[in-house]
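What you see is the complex with one protein chain gone and the rest in place.
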Amino acid sequence: MSRASRTARIRLDENAPLLDVAGLRTGFRRADGDEFIAVDGVTFTLRQGRALAIVGESGSGKSVTVRSLLRLLPRTGRILDGQARFGGTDLVGASDRTLRTIRGREVGMVFQNAMEALNPTIPVGRQLAEALTWHRLCSRSEARERAVATLGDVGIPDPERRARMYPFQLSGGMRQRAMIAMAIIAGPRLVVADEPTTALDVTVQAQVLDLLAEIKDSGTGMIMVTHDLGVARRFCDDVLVMNQGKVVESGTISEVLDAPREPYTQMLLDATLEVGDVARAPDGSATAPPRLVTASAPQVASDDDAPSPTPMAASLVTPAAASDDASAPIVVAEHLDKTFHSRGGDTHAVRDVSLTIERGRTLGLVGESGSGKSTVARLVMGLYEPDSGRVLLDGHDLHDETSNAQRRRMQMVFQNPYGSLLPHYTAGANITESLRLQDIGTPAERTERAAELLRLVGLSPDDARRYPQQFSGGQQQRIAIARALAPEPEVLVCDEPTSALDVSIQAQILDLLSEIQERLGVAYLLISHNLAVVERMSDEVAVMKDGAIVERGDRRAIFATPQHPYTHQLLDAILPVRGVGATSAAFA
Amino acid sequence: SLFGDSGGGGGGGGEGGEADGGSITVQATNFAHIDPQSITFGMWLVQMGLLEGLVLQTPDGTDVRPGVADEWEVSEDGLTYTFHLRDGVTWSNGEPLTAADFEWTYQRLLDPARGDSGVTTGASSYQVPLGILNAEEYNTGVVTDYDEVGIEAVDDQTLEFTLAAPNPGFVMGLTYPSMLPLNPDAVEGEGDWQQPENWVGNGPYNLAAWTANSSMRLEKNPEYWDAENVALDEINVQLIEQGSITTTVPYENGEVDIQGLGEPAEITRFLADPVLSEQMYVLENSGTAYLAPLHSSNPIIEDPNIRRALNLGLGREEIAGISEMTAPASTLTSPIVPGWSEDMAAHDAMWGEDAVAEAQQLLADAGYPDGEGFPTLTILAGSDFPQLDAIIDTWETNLGIQAVKDVVEVGVYVERRYEMHDDGYVGFWYGSFSGISTWPYQVEQLWSPDMIRQAGLDGASYEQFLAVQNDEAMSPGDRTAQIEEILSTGTMPEAQAFAERVAETRETSDEAEQQEIFFDAASLREDTELLLPVAWNHVVYVAQPRVQGLEIRAQADRYYFKDLWVDDSAE
Amino acid sequence: MGYLEFVGRRLLRMVLSLVVISALTFTLLQLAPGSFADIQRANSGSTGMAGAAAQEVAGQFATRYGDDVPAWQQYLVFMKGALTWDLGPSYKYPAQSVESIIAQGFPVSATLAILATLLALAIAIPIGVFAALKQRTAWDTGSMFVLTLGHALPSYLTAVFLVLIFAGALHVLPAAGWSGPQSLILPVVALAIGPLAVLARYVRSSMLDTLSEEYVTAAIAKGGRPGVVIRKHVLRNSLIPLVTVTGPMLAALMTGTVFIETMFRIPGLGLSFTQAASSRDMPLLMGTTLFFAIILMATNLVVDLVYGLLDPRVRAESGRKLRGSRVSRKNAGDAGAGGGEGGRPVVQSLG
Partner (left out) sequence: MAFISLWVVLLLLLVAIFAPLVAPYPPDATDYGQQLAPIGTPGHLLGTDTLGRDILSRLVFGFRTAFLVAFVAEVISVAVALSVGVVAGYRGGRADGVLMAATDVMYAFPTYLFAVLLVTVFGRSFWSVMAAIAIAGWVTQARLVRAQVMTLKKRDFVEAAQGMGAKGPTIATRYILPNALGPLLVTTSFAVPAAITTEAGLSLLGLGIADMPSWGAMINEGVRFATSSPHMIISPAIAFAVTLLAFTWIGDGVRDAFDITSEARA
C-alpha cells in the first residue's frame, strides 16, 4: 500500500534498526523559570517492520517522547540530551532542513484528535496533497490524484468527493482515517501514532486499528502511543512502559505483559479491567468483587492514597417514609421518551426506555457515544422532563413530587469530576451544599458530616478547606462522590464516573463505589462505554443503541450469551489485555 | 471631487513681488450660511468682500468712504439722507445694480414673516438704532404697509432714507452687514443663492467654491466697479469651528496668511518672539467681558449696595493679568469709542485697595462682614474661560464670598440666562462682546435700555415680564406695549433714567450734542451697576510679512479684502 | 434556506432597531433643553433685536412639519420622509437637504476611515505576526509596548503631537485642511494609531492561538517549511477572525470622528453630527443618527456574512448557529484585542 517515491531518500541499512533512541531527555521551561523534565533518559530501539507500543499513565511522558523524535515541541519545550538515530541521521541533532526532509516523508505522524490535527479551513484532499508537494515528490495535479487514491486506500468511500470536503464535514472515523492517510501518503518508513483511537467509539476504534495493522503489515515501522494495554497487545510487537518520564520496563509484548518484572507494570495490569475478569474471578460474584488495588500493589504514581474508609456517624437525614414493599425496585422508569428540538433538526435521543433499579444493586448501562445514555441518566434524575413516560422513585412519581425530600434520595456522579464541582467552593462547601440547600442540620453538623464523608471516600477531613482545583482528578472524583453521598441517597446515578481517569485511579474509584454500596446499600445506575467496567460493577446490564435499549438482563447472561447483534458487535470489538486464553474469541 | 474644488491650502499663490495678483489664505469662524440679513459669522465674511454696501468704512474704521454710492447728502433737519449710486455699477452677472435692488433688499430684511423663504434662521440683523422711519414698527408688525417705511428708490440711481429722528451715526451705521444689497433675481430664483453656482454679488470678490465646514474660495469679480484697484486674484478662507482648538501651527507652517490670535499664551509667545511680534496687529480694548445679573427668588443681588460691593470687590487687575491682551475694565463701553473717558465709570477707583476696602465696608454694612453668611454665588457661562476662575478667586480673596461657575452646554445656557431661578441659584451670567465701537451701537444696541431695564426688574416684576413675553396669544403691538409698561415701572429708577436719557439722543441732529447725551446715558448705565464690567479684551491678528495693506478696525469683519495685496519680497 | 432566513431575520431586527433608535433620538432631542431657535439666537449674540424678534423663527419649518404641530407629528412626518430618503431641509443649513449634507460628508469620512483602516491593517498584520513568531523576545515585548503606548493616548492627543511635529516643527505637512492628498496624511495616521494597536494585538494573540493548534504541528510533521506552514495554515486561520474586529472598527470610523475632523477641518459627517446635536437641528440629527445606525448594523451584517464566506465551518452552519457564533467570536475578539476596548467610549468617534 505504501507507494515508492521517485526522489532519493535516506538510505537505510536493511539490518540496522529503524530507530535507535538513547538517553532522550526533554524538558519544559515553566513560568517560574524552572525546567520540568517530562522525558527522562528514554532509550529504546525499533527494528524495521515492527511496531512498538508506548504505554503508561496520563502524564507519563508518552506524547512528549514521540514528539521529541520529530522535534514537534512547543516553544517552551526543548530536548536537553540524547539521540534518536533514524537510519544514519540523528533526529535530535539534525539540521532543520534535514529534519524537514524526514518529517512526513520518512516518518509520518498520526495525531490523537483528528479534528484538531486537520486544518478546519482547508479541504482534506489539499491537506493530503501538501505532504507530497512540500517534499516535491510530484506535481500538484498528481498530488491531488494521489491524495484521492490514498483516501480510498484508507477505506474512505467516495474519496473523490470527500477530498473536496472540509474536516468538519467528515465523521469522526473518517477524519481519523484521513489523518492516517496524511501520515502515510508520502510512503514513510515509520509511522508514529499518538493515541490514534482514544477519541473513537469501540466499534470505530476497531476499524481504525485494523487499518493501522494493515499499514504495519506492509512493512512500515510503527510506534503507537496508547494507554490501552489491549491495543498494545493486539497490534504491537514490542512495548515500552513509561512512568514519570522514565522507561520502567521494555521488551516484547509477551515478555512484558505476560510476565511483568516491574511492580508498576504489574499495577497497570492489575488495574486494567477486562471483560471476562469477573467470569474468571474465583467466586464469580459481582456484588463484592475483589479489590483492584490490592494491599500488595505498590503505591501508584498518583497522589491518591486511599486510607480505608471509616464507618459513618448517625444520620442527619430523617429517613423518608419507608416504602411498603422493601423488595420493590427503588427506581422504576417506564417508557421514557425524549426528543431534542433544535433548528438543525430534531434528535430523538431516547426512545421508549424502561428500566428498573433494585435496592442496593447496580444497573449498568452501555452503548456507544450518542446512544442516549446520558439523556437517560438525566431523565431518571429528573433533570429533564420526559416527553412521555415516568420515573418512579420508591413508588413516587418524580415529576409529580417535586419535594426536595424525594430528590435528595437520588444523587449523581459525573464523568468529569472537576467540571461538576463548584470551582469557587471549598471541598467541604461542595460536599455540604446539598444539605445547606435543603436545610438539613446545623452548620456545625454539616461540617462534621463533611469530615466524615471525606474520611469515607478516603480523604482527610483537613482537605475540606481546599479548593477543587487543588486536588488531583481521582481526588476530585472522590469529593464528587462524597458530595453525592451527603444527603444519604438511596440511589446514585453515575454517568461515566471513571472515563476521564487513569486506569489506576479508575480502579480506586470503582473499589470505592463497590465498598460504599456494600456498606450503605446504595443502588447504582452506572453508565459506561467500557464494557469491562460495566461487567465488573453491575448486577444487571442494559445495552443502548440509537436511543433505545436493545438488550437487557442479568450481567452474566448478557456477557456470556448476548442476544442482540449490536451487543455482539460491542463484545467483538474488545481487545484482550492479558495473555493467552483471554482472547475475544472466548466471547464469540 | 472629494476635496471639493477648493484651492491649495498653502498660501504661496503669489506670482513674484508685484502688487497685483496672488492669493492669500485667511481663517474665519465657521458659519452655516452667508445671508447678511441673519446674524451669523457668515454676514461678516460677506461684508469683507462678497457684497458691498452704499458706503464702506475707512481701513481704520473711524470714518466712511464711498462704496456703491459715490455721493450723498443730508437734509437740514437731519432726517433725510439721499444716496446717489455710481454710474454703471453692476452685479457680478453684468446686470445693473439699482436703487430698487436696495429697496427690495431692505423689505426682505424687515419682513415680519421672515419665514416663508426659508433663507434665514438667525435673528434679523437689522440695527434698530439706525432709526429708519417705521422700520422697527414694520418689522414687529405694528406697521403693515412697507410704503410707510422710510426707504425709497427715487430712481434707478437714487435711494432716499427718512429717519424717525436725527441720527448723526446713520451713514456709519450703513456699513453694517444687514444693509448690504442682495440680488433679487438670485435670491428669489431657483436653487440656493448662497452656493457658488448661483452666486450673484456686487463686491470685489465672487464666491467660487464652498466646502461646508471646511473652506471657501473667493475669486476676483471683474464686474466690480473698482476692479482695477483690487489686487488679489483669490482669497482662500479656512473655516474654523467656533470654540474649537485652534493653534497657530498652520500659520507658522505658512498655510495661513492672516488669522486672529485668541490664546493668551500664544500672544505672549508671539510678543516675545522678535520675528513674530513684527507680524502682530493689535486693536486695544475693543471688547468687553462683563457679568449680568441672573433673576432669582433670592433677592440678595437686587440690593444696589450688594452689587456695588461685588463690583468693587472684583480683582480686575488680577483678572486682566491672566493675559497680556486684557486690561481691567472700568466701564462697559469700550474705551475706543470716540469721546470715551474714565469719568463714565461708576466709581473713581474701580479696583485697588481703596475699592476693596469700600466693598468690604459695604458688605459689612449689609450684614455680611467678610462675606459671612453670604450665599454662594453662581456664575453661569456657556463655555469655560480662565476669567471665570479668576473672578471667583478674587471675590473670595477680596470679599470672602464663595462663588461657583456653572459652565453649561449652549442649549442650557440660553435657557438658563433668562430663567427665573429659585433661592439656591443666584448670581450672574458671563458674557463677552467684541465688535463695533460706535456710540449708538454700544449704548443703544449692545447693552440696550431694554436689557438694562430687564436686568433691573425685581423678582415679581420679572415674572410678570416673562409671562407677557411668553404669551403666544397676545398681538405684537399689545405685547410691546405691555412689556414697555412693566419695564418702565418695575425696574429700578436708575435704569429707567438711563433708558430715558438714551431716548433723548433722537431729539438732536447735532453730532457733538448727541455724543454728549450718549456719554451721559452710558454713565447712568454704569451707575446702575446692573452689568459689571470685568475686562477689556484686545483684538490681535497676525499676518505674514507678505500681506500688505492690513489694518484692523473695530467691527467684527476687521478688514476688507479689497484693501489687501501681497508682496512676496517682504520679509 | 437557513442562510437566507438568517439574513432575513437580521434585516428585520435592523428595521426594528432603527425604529427604536429614531424614536429614542427624537425623544431625547425633545427633552434636551434649549431649542434650535434659542441656540441660534445665543450664537448670534445676545443683542439687538435678536432677543425678541427671533421668537418667530421656529415657525419657518411650518412648510415641512405643519403649523405648530405637536412633536410626535413632526416625528411621523420626518419618518415618512425618511422612508423615501427624503429627510427634508436641515434647520441649520436651510438651503440644503439633510440627505445632501450626508451625501457630502459621508464620502469624506469614509475615505478617512478606509485609509486609516487600511493603514492600520497594513502595519498591524506584519507586526502582530512578527511579534507572535518572536513571542517572548525583546521584539515581541518591545513592539507590543510601543503599540500599547500608541493606543493609550486618545487619537486627539496623538493628532496634536503629530501636528506639532510634522507641521509645527518640521514644516513638511499641512497642519489642517482638506485640499489634497498631503492633507490626508496626518489625520489618517492619527486615526490609524489606535486601531493599529488593537489590531496588532489581536493578530498577535490570534496567531499565538493558531500556532498552538494541533493542525499546525501536524503541518510541520508533514515536513512543511516554516514559511509555508505559516502562510498556508497559520496566517489564513488567524486572520479570518480579524474581520470581526476590523468591520466594526471601520464602521465606527466611517461615521465620523469629531475631534479629528474638527482639528483638521475635515468636512466629514462627524462634525455635522456634533453640530446637529449641539444646535438641536432635529432633521440633521435624526438623519445622521439613522444613517450611522444603518452603517453600523449593515457592517455587522456584512462582517457576519463575510466571516461565513471565509470560514467554511461557519458557512456550513445554519442561521441559528451563525448567530450564536457571532456572540462567542465577539467575546473572543474582545479578549484577544483587549486594547482597552472593554467599555465602548461614549463618543463612538473618540477614535
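Going by the order they are written in, the chains are A, B and C; count residues from 1 in each one.
The rule is simple: contacts are C-beta pairs under 8 Å (C-beta built on N, C-alpha and C of every residue); 3 or more make two chains touch, one makes a residue touch a chain.
The structure presented is a predicted model; accordingly, all values stated were derived computationally and were not measured.
Note that the undisplayed chain, when the full complex is considered, contacts A, B, C. Of B:384, B:422, B:458 or B:510, it is B:384 that touches the chain left out of the display. Across A:63, A:226, A:434 or A:538, the single residue that touches the chain missing here is A:434. The missing chain, though absent from the display, is touched by one residue of B:223, B:406, B:450 or B:557; that residue is B:406.
What chain C contributes to its contact with the hidden chain is residues 13-14, 16-18, 20-21, 24-25, 28-29, 31-34, 135-136, 141, 148-149, 151-154, 156-157, 160-161, 164, 168, 205, 208-209, 212, 258-259, 273-274, 277-278, 285, 289, 292-294, 296-297, 300, 327-328, 330-331, 334-335, 338-348, 350. What chain B contributes to its contact with the hidden chain is residues 243, 245-249, 252, 263-266, 268-269, 318, 321-323, 383-384, 386, 389-390, 393, 404-409, 411-412.
Contact between chain A and the unshown chain involves residues 31, 74-76, 378, 381, 383, 404, 407-408, 410-412, 414-416, 419-424, 433-434, 437-438, 480, 483, 487.
By definition in this document, only the chains that are shown with their structure count from here on.
Separating the centre of chain A from that of chain B, both taken as means of CA atoms, is a distance of 87 Å.
One finds 40 Å separating the Cα centroids of chain B and chain C. Taking each chain's centre as the average of its CA atoms, chain A and chain C sit 50 Å apart.
The part of chain C that touches chain B in the complex is made up of residues 32-54, 56-57, 59-60, 62-63, 89, 91-96, 101, 104, 107-108, 111, 163-164, 167-168, 171, 174-180, 183, 262-263, 265-267, 271-272, 275, 278-280.
Against chain C, in their complex, chain B makes its touches with residues 2-4, 6-10, 32-33, 38-40, 112-116, 118-128, 136, 139-140, 192, 194-195, 211-215, 238-242, 244-245, 247, 249-250, 252-255, 382, 409-415, 417, 431, 433, 445-448, 450-451, 469.
Touching chain C in their complex are the following residues of chain A: 67, 70, 72, 74-75, 100-105, 108-109, 111, 113, 116-122, 130-131, 134-135, 166, 168-169, 179, 182, 186, 342-344.
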